[in-house]
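With one protein chain withheld, the remaining protein chains of the complex are depicted in position.
Right, chain A next:
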């Protein structure tokens, strides 16, 4: 860990990523689907790709450290696994069985109040690229401390909502990221990472006082409202729905539990990509999670080909589709349902989200394949 992780020189960063971008293209590494897109989509594609590359090239150097370091970092050994996978495969979560549907409704109703829309609009110094770099780094950090995906989503949500309220200097951005992660872990984890560990991941560019002060400021700005519905919640709920639907005895396929699990795992990776991509900032988490599951299911389907019974496949597909529409619809509001244009808007938003996700996934196929 030699470099300092202050996120300052975006100009340099941008140039670097541009050149890599070009090289990649000449290598023919770009996915063929990109060629067939409209010019607007291609521009978008280039942006997505750029962001992805940016995330690999952040000048902090931490991502590389965290991702590929062959020697475990000193913390890694003494950080106990905070989230042992409790749920046995094929077992629905207790909460889902007891409260799932009503709980889902409540979270859906709460969603809008916690949804940070256009968090960068008021930011004079922060760019989409900077946000992408920060979030990609946070994703690595959360994994490093073995925090839950829920915690990661919440940290990004806190960061965005704070950004929507307060202009932040570019060189404080990373401090904001770790402070948000610390707050998120205090909210949802049983143990939070130590402040000194968090600071050392920032190469001790900031002091503990600065972190604590910002922590307090975030709490004030967000008015202590940290109980936000997250991508992780909706993903978990949908996965349980899928598993519950598969519990019908007619399905004799051997991988009846494995498949939703794999699908949900893949969907989680897709969701991670969306966290870092500012273009997805505008979609509510329930929608993104639904679309991510759908895409993941499609990906697995083509991959597995004839491995599973076709009719079951279709059944499953339509089920995931239903879920996706469930996410797109406003929660139980008859008034809004009557409002035709509103429903249409929602449908359009869902379609747009799906399209963008497909694009994002095709641009990040390599990264997703690695995870598989």
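Here is the rule we use: a contact is a pair of C-beta atoms (placed from the backbone, for glycine too) under 8 Å apart; a residue touches a chain by one contact, two chains touch by 3 or more; residues count from 1.
The rule we apply is simple: contacts and distances are computed from a predicted model.
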Choices "VP33B-like protein", "Putative exosome complex component RRP41", "Ubiquitin-related modifier 1" or "cyclin-dependent kinase" - which one is the UniProt name of the chain not shown: "cyclin-dependent kinase"
Absent-chain contact - pick from A:111, A:128, A:160 or A:215: A:215
Among A:139, A:226, A:242 or A:266, the residue in touch with the chain that has been omitted: A:226
Chain not shown, touching residues in chain A: 6, 8-12, 14, 84, 86, 91, 93-95, 97-99, 102-103, 106-107, 110, 122-125, 127, 165-172, 175, 182-183, 186-187, 190-192, 194-195, 205-207, 209-217, 219-221, 223-227, 233
